[in-house]
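Each remark here refers to the structure printed beneath this line.
The other protein chains are all here in position, but one chain of the complex has been omitted.
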Amino acid sequence: MKVRVRYFAAFREAVGMEAETIETSAETAGELFSECTGRHTGLGNFPSSLVAVNDEMAAWESSLNENDEVLFFPPVAGG
Amino acid sequence: MKVRVRYFAAFREAVGMEAETIETSAETAGELFSECTGRHTGLGNFPSSLVAVNDEMAAWESSLNENDEVLFFPPVAGG
Amino acid sequence: MKSFEITGTAIDLGVFRQRLLDHSCGAYVQFEGWVRDHNEGRKVLRLEYEVYEPLAVKEGNRIIDEAIARFGVTRACAIHRSGLMELSEAAVVVGVSSPHRGEAFDACRYIIDQAKARLPIWKKEYYESGMAEWVNCQRCAHPA
Partner (left out) sequence: MKSFEITGTAIDLGVFRQRLLDHSCGAYVQFEGWVRDHNEGRKVLRLEYEVYEPLAVKEGNRIIDEAIARFGVTRACAIHRSGLMELSEAAVVVGVSSPHRGEAFDACRYIIDQAKARLPIWKKEYYESGMAEWVNCQRCAHPA
């Protein structure tokens, strides 16, 4: 299935792009993250990353659907 | 011995005066307070009162000396 | 500059906060005690603080020194009003700045808790009914 992936802050800089549309067999947000970590050196190994699906914060075990927009957030640091 | 006693806020209003000089045999601030409670109806029965001697907060068991100035504070309510 | 002050006039919060600014600090916590319009079911119109200033200032500065020593915060100040006040004026302001937020919250809380329990300050509430009463603190030290 096809999903849209968006990268933020340190992730965007590591990957070198803001977003990409990919064909994946990942069933969960976590699996998709692992897949993207494999595709892009510099991404991943961020122990406290967060994920959102379609502009809602999500669990790594959330299942994905066709055309979902998946947002990968490096460790946040507000305040 | 002779001591100066000062009353504040609700105590001053209960006793009807700001201060008095009294001759006492009280050995501690607590004993003096009991004595004053006996002299003035309306004073006392304040479970959370505080006492200061010569402008320093004091314990009720502090001993008194000739010419001490003893301040009786009803329960405080700052803030 | 004293850390603890008593004032008979409205507290200028901008000036107060200015004193706590410090480039080494990432956190600032401020507490304000406001004049509430009710207490124990009665409507309060205004209130009055009686302060025994010599001891309040001495003991207030002691509390602030304790907070700085205990929590390791960078700066701490407080101002308390005396005399008559109107609704929603700040009766007391406490400000604490420090590198991180945990100790700033703890120190600010410590200062206001101790101030309410230890400072020779009394509050008289004036009610809609025309009555006025001294308010008794619930958390005062107990006599021997």
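The first chain written gets the first letter, and so on, giving A, B and C; residue counts start at 1 in each chain.
We take it that a contact is a pair of C-beta atoms (placed from the backbone, for glycine too) under 8 Å apart; a residue touches a chain by one contact, two chains touch by 3 or more.
Worth saying up front: this structure is predicted, and the values here are computed from it rather than measured.
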item: Chains in view that touch the one left out, judged over the entire complex; value: A, C
item: Chain C residues touching the omitted chain (full complex); value: 13-14, 17, 21-38, 87-88, 90, 97, 99, 101, 104-105, 108-109, 112
item: Interface with the unshown chain - residue positions in chain A; value: 8-10, 13, 30, 33, 46-52, 55-57, 59-61, 71, 73-79
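Assume only the chains that are shown with their structure count from here on.
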item: Rounded Å distance, chain A centre to chain B centre (Cα mean); value: 71
item: Approximate Å spacing (C-alpha centroids) for the pair chain A, chain C; value: 48
item: Distance between the centres, which are taken as Cα means, of chain C and chain B, whole angstrom; value: 25
item: In chain C, residues with contacts to at least two other chains; value: none
item: Numbers and ranges of chain A residues touching at least 2 other chains; value: none
